[in-house]
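The following block contains the structure, expressed as structure tokens.
A single protein chain has been omitted; all remaining protein chains appear in their positions.
For chain A:
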């Protein structure tokens, strides 16, 4: 294949493309399908003042705790069974974190506006709540006979998106499994560059899994780089490969209690390198053995 189609790179190389002040989207949903290995790589880097756009889980909590976040665009931050993300909560209650709080549906609408190159998409959502005033959202009026006033949900344009996929090939043909892939597709399309970590990397998808093409949730033109990182969603879930690690989430939440100093505990949740992190938690085999959560 042409060299330009070989999109393999290291996690460090992906994170090295980030500049201070960039807007970064993170795929997944709460404690599910989070590209945590890539988030850990951001945490090991010097990059700062990021605007983070995410359906938030521990990705948001950790980046806030580490002082990487200037502004957060969110609809919730939660670990599900631990409903209130403790490190996010600390950061919010301390003040100093700029936020744009959105409804979950408006959020994906903003990603779609960005994907289509539109300045905004109209919606009723947000009217009659505090979101518009607090978030500085403007309204538009329908030019048709109905004259309806609508919120103009601004495009959530991303400089970079990070996504964890089940499979990819070298060219960025991804396969996303699991009962739900949330809005990963729209993060990929809303971003100037999308970097994908995956559980399994193959050279040519068609030589290995030609029968699974319907799992190609977004096309390879939206993928700038790929890296194989088995267990890369830990401690979030990655169905059908593994469930979330509630024990690890619990330890992470407990560490936020007094004094709750991130620099003192970061090593336990980030590690000096991804291999050191994986070793700390019992290896990728331990991750693979985590049962899928039941709802």
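The working rule: a contact is a pair of C-beta atoms (placed from the backbone, for glycine too) under 8 Å apart; a residue touches a chain by one contact, two chains touch by 3 or more; residues count from 1.
Keep this in mind: contacts and distances are computed from a predicted model.
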Name per UniProt, for the chain absent here [options: "Chemotaxis protein CheA", "Glutaconate CoA-transferase subunit B", "Spermidine/putrescine transport system permease protein" or "GerA spore germination protein"]: "Glutaconate CoA-transferase subunit B"
Candidates A:134, A:192 or A:289 - the one touching the absent chain: A:134
Contact partner of the left-out chain, one of A:6, A:101 or A:200: A:101
Selected residue (touches chain absent from view) among A:19, A:124, A:208 or A:247: A:124
Touch criterion as defined above, residue of A:77, A:226 or A:253 at the omitted chain: A:77
Per the touch definition above, residue among A:20, A:49, A:148 or A:254 touching the missing chain: A:148
Touching residues (missing chain, whole complex) on chain A: 29, 56, 74-78, 83-84, 88-89, 92-99, 101-106, 108-109, 124-132, 134, 139, 141, 147-150, 179-183, 185, 291-292, 294-295
